[in-house]
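What follows is a set of notes on a single structure, which appears directly below.
Complex shown without one protein chain; remaining protein chains in place.
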Amino acid sequence: MINELVFSGFGGQGVLTAGLIFSEMALKEGKEVSWMPAYGPTMRGGKANSVVKFGDEALGSPNMEEIDVLVAMNQPSMEYAEFMKKEGKVFLNSDMIPDDTDIRNDVEVIRIPCVSLAQQIKNLKGANLVMVGAVIKKCAFFEKNFAIETLKDYFKEKGKGNYNEANEAAFLAGFDAIK
Amino acid sequence: MINELVFSGFGGQGVLTAGLIFSEMALKEGKEVSWMPAYGPTMRGGKANSVVKFGDEALGSPNMEEIDVLVAMNQPSMEYAEFMKKEGKVFLNSDMIPDDTDIRNDVEVIRIPCVSLAQQIKNLKGANLVMVGAVIKKCAFFEKNFAIETLKDYFKEKGKGNYNEANEAAFLAGFDAIK
Amino acid sequence: MATLHLEKERCKSCEFCVTECPKEALSTCEDLNSGGYHYVEVEEEKCNCCGLCYVVCPDGVFEIRAQ
Amino acid sequence: MATLHLEKERCKSCEFCVTECPKEALSTCEDLNSGGYHYVEVEEEKCNCCGLCYVVCPDGVFEIRAQ
Amino acid sequence: MAVARKIPKIMEEPTAFCAGCGHGILNRLIAEVLEEKGQEKNHILILGVGCNCNMNFTWGGDKLQCAHGRATSVARGAKTGRPDTLIISYQGDGDAYVIGLSDTINTAYVNTNVTTFAVNNTNYAMTGGQMSWTTIPGQHTTTSASGRDCESTGNPIKVPEIIAQNFDVAYVARGSLHSAKEINKTKKYVRNAIEAQLNGEGFSLVEVLAQCPTNWKVSTVDANEWLKDKVVPIYPLGEFKKREGRDDK
Amino acid sequence: MAVARKIPKIMEEPTAFCAGCGHGILNRLIAEVLEEKGQEKNHILILGVGCNCNMNFTWGGDKLQCAHGRATSVARGAKTGRPDTLIISYQGDGDAYVIGLSDTINTAYVNTNVTTFAVNNTNYAMTGGQMSWTTIPGQHTTTSASGRDCESTGNPIKVPEIIAQNFDVAYVARGSLHSAKEINKTKKYVRNAIEAQLNGEGFSLVEVLAQCPTNWKVSTVDANEWLKDKVVPIYPLGEFKKREGRDDK
Amino acid sequence: MKEMWKGNHAIAEGALRGGLQFYSGYPITPQTEVMEFLSFRMPELGRHFVQAENEIAAINMVFGASATGLRSMTGSSGPGISLKQEGISYLSYNDLPAVIVNVQRWGAALGTLDSSQTDYLRDTRGGGHGDYRIIVWAPNSIQETVDLLYEAFEKAEEYRNPVEIYSEAALGQMMEPCEMPEFKERGYDLEWSWDGTDRDHERVDMDQKPIHHTAKFKKIIENEQRWESINTEDAEYVFVALGLPSRVARDAVKRLRSDGEKVGLIRPIAIWPYPKKAFEELPEGIRGFLSIETTDMGQHVEDVALAVKKGFKTNIPVYVHATNQKMPKVKEVIEVYRQLKAGNLKEAF
Partner (left out) sequence: MKEMWKGNHAIAEGALRGGLQFYSGYPITPQTEVMEFLSFRMPELGRHFVQAENEIAAINMVFGASATGLRSMTGSSGPGISLKQEGISYLSYNDLPAVIVNVQRWGAALGTLDSSQTDYLRDTRGGGHGDYRIIVWAPNSIQETVDLLYEAFEKAEEYRNPVEIYSEAALGQMMEPCEMPEFKERGYDLEWSWDGTDRDHERVDMDQKPIHHTAKFKKIIENEQRWESINTEDAEYVFVALGLPSRVARDAVKRLRSDGEKVGLIRPIAIWPYPKKAFEELPEGIRGFLSIETTDMGQHVEDVALAVKKGFKTNIPVYVHATNQKMPKVKEVIEVYRQLKAGNLKEAF
C-alpha cells in the first residue's frame, strides 16, 4: 500500500517542512519514500506544496496522482481536492478556509484552526506542525512518540533544535485537536 | 558518353585553369560539365589537380573515378594513372617526367615537352595551354578554332585578354606537337 | 494645488517611500492589499507633493495630480 | 673560433638572413633543395659568426659551432 | 514646487519583481524618457535573460526576448532591420558582463548605434543568487557561501570603465538607485544614452546599480543602505564617456 | 663575438609554415627559453586553431590541440591538473582576441598562472586571409576587399593594453619579429612571461607581431618592411605590465 | 544563360537572388568562400554584410535581423554550426525565419577539410535543446543549390522556421554550369515582425507552445517532403542517398540496370522533413534498401530504417555503406550491391 500526502499552502507556511518531516518518519520505519516539492512554474503566485509518498513497494511518480491525505493551509490549495481518492481525508486550515467552501462530498473533511492553535501556544510559525500532529493522530501512520522524536531530530539536524519544545507543543496541539 | 579528364601538377602549373578552359568549351557546346579542384588534404605538399567531366547525360561524382585523359605536368601526377580506363590517354610533360618512368602498358602515352615548347615561344606560363592544345588535337573533343576562341574568351573575362596572342601561340604549339 | 494619489493595489510595502519622504507623511498600514502587502498610506496634511516618493517607488504607486 | 653551418634542406628561401647579415655573406643559390627552394649559401670568409642570421631565420637553418 | 507626475503608460501593468527591486525603478526611468522623447511606439527592448524576463509580461512597449548574454548581438541585427527605431538592450550584470562579455565588448568595438542598460545587482538574481563578476569582495552568495574570495575568483569587473577607456563609443555612465537624488541622476544618464542613439552618435551604455533585497537577504530598506555603503564605493558613479560637445547636459 | 648557437631540440622537426612566416621565429624563441629554463620535458603548449595547428606535427614538446578560441580556458583546466607544469597557450590573433576574447579576458580576470602567446599577423591566416580585429586600417583581406573600413568594422584591437590597464595580472608585453633587434627583445618578453609562470606570479601575455607574407600577398622580404612600417606604428611595442619588483629585467 | 559557378559562390548569389538582405558569419573552411563572396557583393547591392566575432554572435545577429523583418542568413561548417545550436533552437521556437548554410567537412572535434555528411543526425534532429526541428535541404548539384536557396527564404517565412542548406565541402568547391534566376524581393509584409510599435507578434503562451509548435512541425511534415525517385517502379533493391553521393548512386543504378539488375534510387532532397512518402509509393516485393553515405557509422540509415518500418507491412532489411571521409565510387557501390545480393552484408536494421 502506498500513501500519498499533499501539504499545500502559501510559501512561508511550512508545507515543504511538513512533508519532509513525514518523509523522515517513513524513512526511519524503513519504508520507501519520495518527497517532491512544487518548483518552477507551479510555484508562481507564491503557492507552494510538497507531495510525500511512502509505502513498502517501489514508488512510481513522485507527483500528485491520487491523494490520500491533503493538508490545505490556504484556500487556493483546495484546487488539489480534485486529485483526491474517494474516502480520502482533507485537513483544512479552518482559520483561512471558510466553512462554506465547496468541497467534494466523497472525502472526509477535518477542520483544524491551526493558526489559532499555534497562536495559543505562542508559536505562530508552528501552524504546519499543528497539522502534522493532527494527521498523525487521525491517520495513525506512525506512533505518537516516534513522530515527536523524529520531528525533534529533524530540527536538531537543521541546527534549530532549541525551538523543539515549542515544536512539540505545536504537534501536540494538533494531535489533541483530533478527538 | 561521359569524358573524364584530369589535369595534374604542382600548384602554379596552371592545372586548375586548364580544367576550367575545357569546362568552358563543354559548356558552350551545351554539354553537362563538372569541374572539381583538389582542395584541402589532397592538396598537401603543393600538389594540385582538377577533374573535368563532360557529356550529354547528368553527371555522377565530380571526383576521379575512371579517367579517359590524364594530363600529368609532373612526376607525382603519375600516381593517378591507376585510375585510368584501359585505352585511356596520358599526356605527360616530358620535360619533367623521365622517359624511363614506369607506366601501365594498357594506356596510350603521349609525351609533350610542354615546358620547352612554352619556352620556345617565350611564354613559360603557357605550358598548361600547350597541353590543352595537344589534348584538343589528339582527342578531338572540340573543334580547333572553337577551342581557341573559348580559350581567349576565358582569359578576356578574367581581365587577362592582353596575353591572348601568347596564349594562342602556346595552344598552337601543343596542337602542332601532335602529328 | 496638487494632490498625491496612491494606487494601493500596486504597493509591495518596500517602504522606500516611507524612508525617503522629507515630511514623514507616509507609513504602511495594518491592512493588506490583494497581493498580501501592508500597503502605504499618506497623511495628506503633511504632504507637500515634492514627488520624492514617486521617484523612489519601484512599483508605480504614486501619482501627483496638479489641479 | 666559430663556424657557421647551414642545413640547406630546411631553408625556404625567405631571405630574411640575406637582408639581415651585416657582412653580406649570405645569398640564395641557383640550386633547389628537395622542398623546391633556392636555398641560402654562405661565403665563409665574409662571415664573422655574429649570429644575426640565426636570430631571424624562421626555419632553423643555421648553427654556429664554437671550436 | 509641486509637479504633476504620473507613471508612464508603458508601466501601466504592475511589475512582477520582488518588493524593493531596483528593476522596477529603472523600468520607470526608461519608460519616462521614452515618453518624453515620444518613443513609446518606436522602440524595441531586447531583453536579456535574468529577472528582467518578467518584463515580457509587464512592459507595455515592444520587446524581444533573446538568449542569455546575446542581447547586444541581437540588438545589432535589429538595428540593421529597423534603423529608425530605438533599439535598447536591457540586461543584468551576469547577462551583459559575464556570459555576454564578448557580445557587449564587440558591440562597443564596432560602436553600433544602440543602447545597453546593464542592471548591476551584484548577483545572478534570476537563478537564485549566485556569484557574479560584479559580486563585491566578501559578499555571500549561493556559490560563494563563505564570502567572495577575490584572490581566486577575480575582482569586481568594471565594464563601463573598460569600454569608455578602450573603445570609441558615444556614451558611458553608471548610476545608482539607492536614493531619490541618485535616481534622478540616473535618469539623466538614461536620457543621454537614448538621445545619443536618437542622434546616431553610436553605442551608449548605462550601468545601473540596483537593489536585490531578495538575494542579498536583507530587508528592502536595508538594501538601500547596503547599496549605498557597500556597492557604490566599489563602483564609482558618473559619466565615463560624455557625449561629444555635450558636457553641459 | 662569436656565440655558439644551435636550434633547440624541440625545433628539430622542420616547421610546416610558409616561407618567411613569423610563427617559425616565435617557435624558436619559445623553444630556446624552455631549454634555457630546463622545461623541455615540463610544458604543455595548448594550441589554438590557426596556422599554429601545423605545430601538432612539428613541435617537439608536449602539446594539446583544442577548439578555436578556447586555449586559455583549456589552459585553466590543465593548470589545475598539472600545477607544476608550464602551461602555455599558443594562439593567433583571431583565436585569442576575436572568437576567444572572452576566454582570454576571463583568464586575465582570475589571473590564472598560465602564459599566453598571441601571434598577431593582422589576419585569419589559416582560413585564407580574412579580416581580423587586428587588421590595420585600409588593409586588404578577403573579407575587406577594398581595404578595412574601420568606421564600420572597428579599430585595431589592443588586448594587451586592455588587460594591462584593467586586470590584475603578472606580465603583459608586445614584441615584433621584423628584425634581429626586435626578435631579441621579443625573446626577453617570452622569457619574462615564462619566468613569471615559473614563479607563480599569475597570468602573462605576450603579443607577437608576426609576418604572414602569404596572406599579405607580399614577398617575404617586403613582409618585414610592411610589418615595421605599417603594423608596428599601430601596435606599440614594449612591456605594458612589468613584473613586480623586476623592472630591471 | 548558363555559366560555370562554384558551389560556395552559388550559395551566396542564389541567396542574394532569393532576397537575402542580412548575412552575418565567421570564417571557417570550407564555408568561408560563401562569406568572402558576400563581403563584397552585398555592399555592392546595398545590403548588409557583417563579419561577426564568432558563430554565436552571428546567429544572434540573424535572430535580431530576422525579427525585424530582414531576410537573414548565416553559415558555417563543423564546429561553427555546433556553436550555433542554441541560437537555432531560439529561432525555431520563436518562430523566426532564417537560412542557415552548413558546408560540411568531415569529423568531430577539429575534423578535416574532407567532404562529408557527418552532421546528418544533428541537423535533422535539432542539435540544440528541446523538441524543435528545422527544414533541411540537401542539394546534389550547383543548379539545385541555387534553386533551393532561391526558394529558402519564402519557405522559412511561410512556416516561420529556419531552413538549413545541407551542403558538402566538395559541392562547395566544384563548379558546374548554372542558370542564375532574377533577383526577387519579398512581395508581402511580415506583419508579425518587430517594428517598435508593439504590434501583434503572434506570440504563443508558454503552456500552449508544445501544441502550437507540434502543429507547425506536423504541417511541415505533411507538406514539405521532397525527393527524387529513379527506377523504383519495379525495383527489388532500392538505394537511398543524398547530396553528392546520390550522383554516384544514380550512376551505379544506371549501370546495374543496363546489366538487368532491378535497382532503383530514392534521393531525399528534404532530409527534414524526411520523405517518408517516397517509401510509401514503392511497389511491393522490395527485398532491401541500401543507404550510401559519407559518414563513419551510418547516420542517414536511421531515417531510411524508420521510413521503411513505417512504409511497409513487412520488415524489409536496411543496409548501409558508409564511406567515412571518402566519396564513394560507382564501382565500389556496384560491388557492395553484389555482396548484399549474395547475402554477405549484415543488415544495419
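Letters A, B, C, D, E, F and G mark the chains as written, and numbering starts fresh at 1 in each.
The working rule: a contact is a pair of C-beta atoms (placed from the backbone, for glycine too) under 8 Å apart; a residue touches a chain by one contact, two chains touch by 3 or more.
The model shown is predicted, which means the values in this text are computed figures rather than measured ones.
Remark: the absent chain touches shown chains A, E, F, G in the intact complex. Checked against the full complex, the candidates G:22, G:37 or G:90 give a single residue touching the omitted chain, namely G:90.
Only one of the listed residues, G:292, G:305 or G:345, touches the absent chain: G:305. Chain A meets the missing chain through residues 20, 23-24, 27, 32-37, 39-41, 58-63, 65-66.
In the full complex, chain F touches the omitted chain through residues 41-44, 46, 60-67, 70, 73-82, 85-86, 102-103, 106, 109. Although one chain is not displayed, chain G still touches it through residues 56, 78-79, 81-83, 85-86, 89-90, 92-94, 106-112, 118-119, 121-122, 125-132, 206-207, 209-211, 213-214, 217, 295-297, 299, 302, 305-306, 308-310, 312-315, 318, 324-325, 349.
Please note the rule applied: only the chains that are shown with their structure count from here on.
Ranked by C-beta contact pairs, the top pair of chains is E-G. Centre-to-centre separation of chain C and chain E, using mean CA positions: 25 Å. Inter-chain centre distance (chain A to chain D, centres taken as mean C-alpha positions): 88 Å. For chain B, the set of residues that touch two or more other chains is empty.
In chain E, the residues touching two or more other chains are 102, 106, 109.
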